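My structure is below; once you've seen it, I'll send some questions.
Only one protein chain is missing; all other protein chains are in place.
As written, the chain order gives the labels A and B, with residue 1 at the start of each chain.
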Amino acid sequence: MKRTIFRNQLLPWLLLAPQLAITFIFFLWPAAQAIRQSFLRQDAFGISTQFVGLSNFKALWNSPEYLNSLQVTAVFAVLVTVLSMGFSLLLAVAVDRTIRSSSLYTTLLVWPYAVAPAVAGILWWFIFNPTIGIMPYVLDVVGYDWNHISSKTDALALVVIASAWKQISYNFLFFVAGLQSIPASLREAAAIDGAGPVRRFFDITLPLLSPTTFFLLVVNIVYAMFDTFAVIDATTEGGPAQATNILVYKVYFDGFVGQNMGSSAAQSVVLMGIVILLTVIQFRYVEKKVAY
Amino acid sequence: MASITLDNVGKVYPGGTRAVGGVSIDIADGEFIVLVGPSGCGKSTLLRMIAGLESISEGTVRIGDRAVNDIEPADRDIAMVFQNYALYPHMSVRQNLAYGLKNRRTPKAEIDRRVAEAAEILQIGPFLDRKPRALSGGQRQRVAMGRAIVREPAAFLFDEPLSNLDAKLRVTMRLEIKELQRRLRTTSIYVTHDQLEAMTLADRLVVLNGGRIEQIGTPLEVYRKPASTFVAGFIGSPAMNLIPARAVPQLPGSAHAGIIGIRPEDLTIAPDGPIAMDVLAVEELGAQRLVHGQTGGERLTVTMPSDAPLSDSLRLAFRPGSLHLFQAEGGRRIE
């Protein structure tokens, strides 16, 4: 809170006007529409609509496709998060050991942040291209027949790798910052107490890194659930056989391609609930961080 | 240049805290007034009401013959020096000095002239094109004063301007402020919690306690005739000894006073003196020595030359006419 303020009454509204106008027109109004539509059903020609209560939600709950999408999303989010954070942590710990060359390595590791998820998808799609990609060629040597166009596992693996790759830089930077904020004296004290490097990592570094880890956990889950739309759309388009049809992709597909407004709106509402939940978790955590 | 009049001024903060109440002071044109009191007594609040940075809940503030209660700070014709200097970090010293003048559409030539003059007075000429971050604490302090000087305002307001400096620099700057004010003859109100700073700078002191005025007077008046036990204990170092009269019935006046005050320097060693003190501790200051002890169960401090003889118990006399008598209730002075 500021002690010194300006007394003008009109000016603050003028200053806020652009942001509030955009918020109302493009955020609150559409969100309200989504909520409204989630309780309506349109007939096949889009002529009449009727109030159907919760039946759109019930339909979701009874739809094997939607339940499958929920499950795919959960598996996908967990895999992306674990893979990306694990790999980044490994690199961050390694960089933390090197002194002179750490900024060089950092430069070489941060740039994937700037690659668009759609482009990341295209790149990995190419690498894993069953006919000309190098990875299927390598896998063939070890006896694995890669085909993400027909194999559900291969398709999921592909989108997981592409999505995790794109997120490495972000996790890496925050892990490095987290590691650097651990006072060297703590690790020195542990070393004097006779703990070797591995022990020190598990007894000192990892517990003290837990605020960063938790923060990244939330960020990565949000990323995997919402920002990977482009990865999916640029590669598998949810296939094969729904194997990579995550929730945000399904909302889009049912709404735009399938033109099933009621169901799409209900899915939107469910997703809003999930984002709100994740945001609340994140903010509670931020509050705690301030208290440290 | 102007006189400043506070008429029954009070401040109640939005939360309901009363910070200042019933303050009336007449400040003459060119006078150097120091508001002094312990931390939290409402000094800054009072100064900020005069500056216009805080709304005035009660009473009237006049600068010159104009009531300024509803006038913006910029239009009150005052300049202020802050404790943390509040220099604009992204502007050079020159730009810092000129900013207020520019906003008032002072002609460029006039701005240059005043900046050069202030730089000359304060000897900050060599730093005019530096950023504040490239200056030492003392230099920043000078720039902050320069920003006030160039405005040629009716009054300077200082809020603890020396508290961020180290002890030695504080003493030099104190003197510089005094000389500067002598030279410019600008009405000044200066806030400090440091009684020594207050004594050395002020034409008149205003001692505040709990948002109210305890005493107004020249430094010597306040020192010689403190109006209350609060003032007596606050002004002067080491602080005046304040002893319940019943503990020293041998002293004159103790029959009708509640509390008796004696400054440590007014006590002397005398083999047949009326006060017997058991010595508890001795502090050597070099030229002087502070002896702390006890009499009749009350603490007592005595200043004495460093070559005076010491023993575990001393007998003390007081300089004639040096006793201060105060009421037991409220601690007001008894003449």
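Keep in mind that, in the parts below, a residue touches a chain if its C-beta (ideal position, glycine included) is under 8 Å from a C-beta of that chain, and two chains touch if they have at least 3 such contacts.
Definition applied: contacts and distances are computed from a predicted model.
When the listed names "sn-glycerol-3-phosphate transport system permease protein UgpE", "Isoquinoline 1-oxidoreductase, alpha subunit", "Phenylacetate-CoA oxygenase, PaaI subunit" or "Succinate dehydrogenase/fumarate reductase iron-sulfur subunit" are checked against UniProt, the chain not shown comes out as "sn-glycerol-3-phosphate transport system permease protein UgpE". Residue-wise, the contact with the chain that is not shown comes from A:173, picked out of A:52, A:157 or A:173.
Shown as candidates are B:66, B:104, B:224 or B:319; the residue that touches the absent chain is B:104. Seen across the whole complex, the unshown chain contacts chain B at 51-53, 72-74, 78-80, 82-84, 86-90, 99-100, 103-104, 147. Along chain A, the points of touch with the absent chain fall at residues 2-6, 8-9, 11-13, 15-16, 18-20, 22-31, 33-34, 37, 87, 90-91, 93-95, 97-99, 101, 105-120, 122-127, 129, 131-134, 137, 165, 168-170, 173-174, 177, 184, 187-188, 191, 197, 200, 215, 219, 226, 229-230, 233-234, 248, 251-252, 255-256, 261, 264-265, 268, 271-272, 275-276, 279, 286.
As a convention for this text, only the chains that are shown with their structure count from here on.
In this assembly, the C-alpha centroid of chain A lies 60 Å from the C-alpha centroid of chain B.
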